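Below: one structure, written as structure tokens.
All protein chains but one are shown in place.
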Amino acid sequence: MERTLGEIAKLIGGEVVGDAKAKITGLTGIEKAGPGNLVFARDIRYLREVEKTLAAAVIVPVEISKSSKPIIKVKNPDYAFSKLLEMEAPGHKVQKGIHPTAVIGKNVKLGKELSIGAHAVISDESEIGDGSIISPLVYIGEKVKIGTNVLIYANVSVREEAIIGNNVIVHNGAVIGSDGFGFAKENGRYYKVPQIGRVIIEDDVEIGANVTIDRATIGVTTIKRGTKIDNLVQIAHNVTIGEDCAIVAQVGISGSVEVGNNVAMGGQVGVAGHLKIGENSRVLGKSGVTKDIPPNSTVSGFPAQPHMEELKIKATLQRLPILAKIVQGLEEKIKKIGKIVGGIGIH
Amino acid sequence: MERTLGEIAKLIGGEVVGDAKAKITGLTGIEKAGPGNLVFARDIRYLREVEKTLAAAVIVPVEISKSSKPIIKVKNPDYAFSKLLEMEAPGHKVQKGIHPTAVIGKNVKLGKELSIGAHAVISDESEIGDGSIISPLVYIGEKVKIGTNVLIYANVSVREEAIIGNNVIVHNGAVIGSDGFGFAKENGRYYKVPQIGRVIIEDDVEIGANVTIDRATIGVTTIKRGTKIDNLVQIAHNVTIGEDCAIVAQVGISGSVEVGNNVAMGGQVGVAGHLKIGENSRVLGKSGVTKDIPPNSTVSGFPAQPHMEELKIKATLQRLPILAKIVQGLEEKIKKIGKIVGGIGIH
Partner (left out) sequence: MERTLGEIAKLIGGEVVGDAKAKITGLTGIEKAGPGNLVFARDIRYLREVEKTLAAAVIVPVEISKSSKPIIKVKNPDYAFSKLLEMEAPGHKVQKGIHPTAVIGKNVKLGKELSIGAHAVISDESEIGDGSIISPLVYIGEKVKIGTNVLIYANVSVREEAIIGNNVIVHNGAVIGSDGFGFAKENGRYYKVPQIGRVIIEDDVEIGANVTIDRATIGVTTIKRGTKIDNLVQIAHNVTIGEDCAIVAQVGISGSVEVGNNVAMGGQVGVAGHLKIGENSRVLGKSGVTKDIPPNSTVSGFPAQPHMEELKIKATLQRLPILAKIVQGLEEKIKKIGKIVGGIGIH
């Protein structure tokens, strides 16, 4: 990269305040910002951090009008920076075509311009759409349907009958369509409940590395359009995750849970079975959800409750040992007072 | 499926109350129940839910004698429904034989009627019993012994010398026999403690997707007969899990823990090293177990304690901010009273 700040502003539709001729030689994050670097600041707090660095210039939201550094004002600095990265990124080029070591089953329908990597296994009666990339060592089960421009990384397993939409990304080691954890107990032993449902992954979903998504017992486990799932997340059988959700790493969602659209869950959250999490809700990291969450909520803690309640409790909890001492002190005082008052002859 | 309720009752040894000629066209869960569907209700609470749906009929426990819907009374509705699913499930048929791309090492003993999938790797001196299925892209290490009718899904790794019994299922991406996490610190650096033990998985065990089970440092890590392990569970070196246990997703069990028979652990539980968890105990989801648990206990929380105690504490905790205010109020009152009482001339 070797551009002036003015040229970059044009690319992302922003307005320069300061030296438009400043030379930008690279994009970077705030932590590593040095001379020649362009960074972005989501808000004034981040801008203050940037100003302490040697960064050459900053992309800022339109509300910010000045800085000690040259700025580009845009509506959405995250998005603008992301678009710049896309322009600059070398882009991971993958060879088109089917590697001679790939094993392709019977009655497989393959689209155009796709790539099937070395030692990939594509089972009978599956379909893969135009422009999709099946990386080396991927397993695609029978009757799986994969849309167009899908990118599946190495060592992923997609079990039989799963349906994956368009523009989906699945990271290495993820498992789609494993059996749900369903057993019937009879005479003290567990008997497997057949898991004959499937998984549907809609368009524009991204699934992290080593994620596990179980097929439904009967029916469908669904991840809806645009949802992004981080690494090592567990999605149990018959779960529905709404559109445009963000599920951070190591979250576990139990069977038959329904998550509304536009929900965000922090890392290591757990959700008990059969619950409903309303749309636009946020479940903060490490929470344990044990009952339904209404739409537009922000919850935390275990059991998860409105975050403001949880904060109050956590704050008081810090003072709990002092509180206990105060109560002990009061007890003693009251004993004394009781004696005194009793000593007056009353009680 | 296209059967009368009476025909189905015969299949599962149940008694019909209501229209035995009712036509059943499919099995389903309560959430999705529609016309023609047969569902099951574990108890009266679930039956009430079913009655709100358009389901055609319900399998219920014998204690229930009537419903607004036709019913089939059986001893164990879960189990009966599971058996029905088995009869109806298409069954995932796998081609017998050894795929030409599979790599089979030296001195490997292979049983009859088995299936070894594309690009599977079976290392030297391993054994695989009759009727077992080794899916594509599976790695079986040296001297591994696998029993009969075992089903190992794609992309599983079984490290050297592991022993797997009969009728075991291992889901995609699971790792059996990875090194235990053992290091000796010397001069500020960690040195690897050789992990020369093995893993033994007994009959009828099921292991979830992306589960990790470490080999013992010396000796054996054992999963006993009939135990079911959900996805993304971590079992450390030298652990013993008893018979007929159910370990839900993302549980982590530290080194040398001994879990008794018939124990159930909820999702995201953690168990510290060298502990004993008594038989028939239940460890509720997200608990952190820090000391031995006696048999027949139900524990929760972190540190895990008898669930009733934990519930009491959690309930009081909700009132903690109010409690703190009450105490503050008492302090002030006592101050006043103290002054007054002191003012009488005593104290």
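Quick notes on this structure:
The letters A and B name the chains in turn, as written, and every chain counts its residues from 1.
The rule is simple: a residue touches a chain if its C-beta (ideal position, glycine included) is under 8 Å from a C-beta of that chain, and two chains touch if they have at least 3 such contacts.
The model shown is predicted, which means the values in this text are computed figures rather than measured ones.
Of the options B:L232, B:V259 or B:L275, the residue whose C-beta touches the omitted chain is B:L232.
Interface note: of A:S178, A:Q195 or A:N262, the residue touching the hidden chain in the full complex is A:N262. Within the set B:E86, B:D130, B:D179 or B:E279, the residue that contacts the chain not displayed is B:D179.
Although one chain is not displayed, chain B still touches it through residues 101, 103, 119, 121, 137, 139, 141-142, 155-157, 159-160, 173, 175, 178-179, 181-186, 188-194, 196, 210, 212, 214, 217-219, 232, 234, 236, 238, 250, 252, 254, 256, 268, 270, 272, 288, 302-303, 305, 312-313, 315-317, 319-320, 323, 326-327, 330, 333-334, 336-337, 340-341, 343-344.
Against the chain not shown here, chain A presents residues 27-29, 31-32, 76, 78-79, 81-82, 85-86, 88-90, 92, 99, 101, 117-119, 135-137, 153-155, 169, 171-173, 204, 206, 208-210, 226, 228, 230-232, 244, 246, 248-250, 262, 267-268, 285-286, 314, 317-318, 320-321, 323-324, 327, 330-331, 334, 337-338, 341, 344, 346-347.
Here is the rule we go by: only the chains that are shown with their structure count from here on.
For the pair chain A and chain B, the distance between C-alpha centroids works out to 25 Å.
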